[in-house]
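Below is one structure. I have some questions about it.
One chain of protein is taken out of this complex; the other chains stay put.
Letters A and B name the chains as they come in the text, with residue numbers starting at 1 for each one.
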Amino acid sequence: MADPMKIRASLKGDVADIRVMMSHPMENGQRKDSAGNTIPHHFIQQIWVEVGGKMVIQGQTGTSISRNPVFGFKVKGAKAGDKVVIKWRDNKGETRSDEATITA
Amino acid sequence: MDMFRRSLLKGVSASGALAAALAAGILKPTEVLAADEWNRAAFDSKDAGAALKAIGASSATDSKDIVLTAPEIAENGAVVPITVLSNIPNTISIALLSLKNPLPLAAAFDFSEGAMPEMQVRVRLAETTAVRALVKTADGKFFATQKEVKVTVGGCGG
Partner (left out) sequence: MRIIIAFAAAIAFGVSPQLTFAQPSPAKAPAKVQKKAPAAATPAVEEPDEATKEFEKFRAQMEDSNPAELFEMKGEELWKQKRGPKNVALAESCDLGQGVGVVKGAYVGTPRYFADADAVMDAERRIVWCMVEKQGFKFDDIAKNPFHRENDPGAPDITNLVTYVAAHSKDMKIAVPLDHPRVHDAYETGKEIVNYRAGPYDFSCNTCHGSDGKRIRMQNLPNISTGKGAIKGVQGWPGYRMTGGVMLTHQWRMNDCFRQQRFPSPKYASDVVSDLLTYMIGNANGQIYRGPGIKR
């Protein structure tokens, strides 16, 4: 199973500042291993961000995103204690979901 | 107002019912996972023009209301931090392209339900290139801005 994400969500005024780090190789299909074989594509394609039970952000990503991706978002109208749920799905169909609570 | 159907991600292929369910927050992410909606045509495009066409943005108006923050010179092309913020009213989606990468489209995000039209990402840049931020508004218009990022060759391991 994929390794957990690290999610930080803190409130500035009524805006939640959300940062997420994902553990993922984001192989772009262009690198070679030590034996000279091309390492196949393996990258996150879709990302979902839910705050307080509402889907607020949906994204799609390609092979230009760096290894162990980091994303930052801002959500207005959030409250301390609201739950943030972030999910991703990669090109192999693997998924990972983690959550955090918004801190004041 | 069906925002997701108009967004960059759910093009003509998304069914009205699915898009509406998404917009209304009825569908949980687990159910959304089942739908294969990754925009292959756009992300597999080898030139920026084709990628833009695949997300329905063949033409875009240059706008100073998009704030694209990227380093003038990147310390390492493997990890280039980029922030895109749109001050254009009714922004529903933001996409980012690195024009000289083998596959230029890096990311496209849809914002709704209080999400501010802003995203921070870290991208790989194969070489010195212009990065282009594209914004879509609720009325289906496209705006864009771009910036040159130099990619250097550095020293040893630090």
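The criterion applied here is as follows: a residue touches a chain if its C-beta (ideal position, glycine included) is under 8 Å from a C-beta of that chain, and two chains touch if they have at least 3 such contacts.
Quantities reported herein were computed from a predicted structural model and do not represent experimental measurements.
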Interface partners of the hidden chain - shown chains only, full complex considered: A, B
Chain not shown: contacting residue from B:A41, B:V79, B:L99 or B:A130: B:V79
Contacts of chain B with the absent chain, listed as residue ranges: 71-73, 75-76, 78-79, 81, 152-158
In chain A, positions touching the absent partner: 3-4, 6, 8, 19, 21, 23, 25-26, 33-34, 39, 66-68, 70, 72
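Note that in this section only the chains that are shown with their structure count from here on.
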Centre-to-centre distance between chain B and chain A (centres being mean Cα positions), rounded to whole Å: 15
List of chain A residues in touch with chain B within their complex: 15, 19, 28, 30, 45-51, 53-67, 69-78, 85, 87, 89, 91, 95, 97
Complex contact set, residues of chain B against chain A: 4, 7, 9, 22, 25, 27, 29, 32-33, 37-39, 43, 78-80, 83, 98, 101-116, 118-125
